[in-house]
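Structure first, commentary second.
For this depiction, one protein chain was excluded, whereas all remaining protein chains were kept in their positions.
In this document, chain identifiers A and B correspond to the written order of the chains, with residue numbering beginning at 1 in each.
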Amino acid sequence: MRIGDAKQSYAADEALWTSTTQQVWFGLLLLSLLLFPFFASPYLLYLACLVGIAVISATGLNILTGFTGLISLGQAGFMGVGGYTVAWLSLHTSLPFPIALLAAGLLSAAIGMVIGLPSLRIKGLYLAIATLAASVFLHFVFVEWASVTGGMAGLSLRSAQLFGLTFHNDFRMYFMIMPLAVLMLLAARNIFRTRIGRAFIAIRDRDISAEILGIPLLRYKLLSFALSSFYAGVAGGLFAYFYRVVTPESFPLSMSIFYLAAIIVGGMGSILGGVLGAIFMTLVPEGLKLLTTAITPIYPQAPVFMSPLLGVVFGVLIVGFLIFEPNGLAEVWRRIRRFFHLWPFRT
Amino acid sequence: MKILEAVNVHLSFGGVAALRDISFSVPEDSITTVIGPNGAGKTSLFNCISGFYRPQQGSIFFRGQDISRLKPPARAALGLARTFQNIALFRGMTVLDNIKLGAHVHTKTGLLGALAYLGPARREEMALREEVERRIIDFLEIDHIRRQPVASLPYGLQKRVELARALAMRPQLLMLDEPVAGMNREEKEDMARFILDIKEEWGVTVLMVEHDMSMVMDISDHVVVLNFGQVIASGLPQEVQKNPAVIEAYLGDGDIATLRRRLNANTEAA
Partner (left out) sequence: MDWLFFAEVSLAGLATGGLYALIALGFVIIYKATRVINFAIGEIMMFAAYLFLSFAGGMQLPPLIALPLAVLGGTILGGVVEKVMIRPMLGESPISVVMVTIGLASILVGMAEIIWTADPQLLPEFLPRDPVFLGEIYLAPKIAYGFLIGATVLVLYLLYFRFSRGGVALRATASDQAAAYSMGINVRRVFNLAWVFGSLAASLAGILVSATGGLSPQSGAIGLSVLVIVIVGGLDSILGALIAGLFVGWLETVAGAFFGGEYRMLATFSVLALILIIRPYGLFGTHEIERL
């Protein structure tokens, strides 16, 4: 049990990891992330890459929806912009991957700001539907602008490049995805230690009083859109490098819903929540797959039910968490931690 | 010296006039109180001053500058701070973050600085924390709740946190919309003391809306009476209290709630 948090200074009080124990845990976590690929099976490595991408995208959506209160059904569209940018750059230039990913993020952010423009006048569900419209337009562009996007067939990429190194397998991709995920998570966490993050939350909680307290609404809503779609764009770019092919169907509406589900299940307005949700939601389908493989010998029809069952499970998770644990896995985690802090003195 | 002046302000909602041809001013370094029955237009007046409502006619001057066309954030940056009649705290934030948010216009960390949280951004946050702790949290005696989410606080404390947030805006003119409504006697006395201190020690001009007559009479330097969207009297508290039009407004409109509250206030004071 750990007691006492009388802080020596405000700096110590405002630190991310407020105790040595926490710092140690964080160090251990980083170390295990670093060593993981050397011990993991190819399958686990593959999963870790998927989780990393999902974590980045979910964190982006969480900034917009969870923290700023602007619901977006356009996440997949923004990821698509990033994915196509990276694919196009990979085919037509030999830029190193960090530049390509940056370009993906920036282009996506720019489009995000355009789509965020109506947010000054429309709110809530009207805005959600505007983002839905935007993703329909983006999908249309992906399909029809064939000279750039390759139409329905999409684009196949070359492997990512950096200083003559090619990222052609999951092992190397891991070292591209995971550091980026960690970095972008820390950056997101930092935002919410400053005035910008506070402004986002204020807009979510009560936008009109936020404005009277000095927050220019349009600027901050656009900033949130930009930031969120930057994350989505980078995630989409990584997605493209990882699968080395993008098509319009790589970024369906159901993907946007997947990410909404992830932040709901994980915990809206909590960085940790976004991470937990992304991990959980990425692993659920894999769990189902394992289950299906296990029972196929007994029940050969099982694989047929795999994909619809997944839809049912996603739906039940969304509804269940909203009704029974609206603060998501992050809250569950907090409860577990509190339990161990006080243990063995109280339950 | 007038810090704020409203000239012929007219506001209506689809034909229903909430404010009619309002003119009044707030002397610098005063506590000016706006009173009037429910629905008289007091909150609407505050909203016009903060820029949330746009009056159809008239102008509002702050330190001689016409602010009628400024958006609310620009007015906040000039030093117009306020609290709200129905508490408008940010429920997802802690007390500390709510207060810090008030300082938004006085800080300048940009997006990249915030993402990195190195050097300047960190220093700005630390300076802000220091200021908030020293000048506001200590002053309002809310150090024990700084880490709590505001939603979990009792009503009286929420009102106090709202005041704290307004103070973090480094106000030149502090507008309080019914600061003691719904409080018990002890809380009211604390709040009255804070308001006096803010005027005297911080040198901030206060403009407030209040129903509690004993408090109005005790601490106001200047009273403006509103009825049906019009200014029907203004002047020193004692003068206004004797004004027949004011008595008529309070007794004549049959607003039982206001009447009862006023009677209670008087018996309490006695």
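Methods note: contacts are C-beta pairs under 8 Å (C-beta built on N, C-alpha and C of every residue); 3 or more make two chains touch, one makes a residue touch a chain.
Owing to the predicted nature of the structure, the values given are computational and were not obtained by experimental measurement.
*Asks:* Quick one: which of A:143, A:283 or A:332 touches the chain that's been left out?
*Replies:* Residue touching the chain left out of view: A:143.
*Asks:* Taking the entire complex into account, which one of A:12, A:312 or A:336 touches the absent chain?
*Replies:* Result: among the candidates, A:312 touches the missing chain.
*Asks:* What subunit A residues would touch the chain not displayed?
*Replies:* 65, 69, 71, 118, 121-122, 124-126, 128-130, 132-133, 136-137, 140, 143-144, 208-209, 212, 257, 260-261, 264, 304-305, 307-319, 322-323, 326
Heads up, the rule we're going with is that only the chains that are shown with their structure count from here on.
*Asks:* How far is the middle of subunit A from the middle of subunit B, if each middle is the mean of its Cα atoms, in Å?
*Replies:* So the centroids are 41 Å from each other.
*Asks:* Which stretch or stretches of subunit A touch subunit B in the complex?
*Replies:* So the residues of subunit A touching subunit B come out as 10-11, 13-14, 187, 190-191, 193-199, 201-202, 204-206, 208-216, 223, 227, 269.
*Asks:* In the complex formed with subunit A, which residues of subunit B make contact?
*Replies:* Subunit B reaches subunit A through residues 50-52, 71-73, 76-77, 81-82, 84, 88-93, 97, 100-105, 107, 109-111, 113-117, 121-122, 124-126, 129-130, 133, 165, 169.
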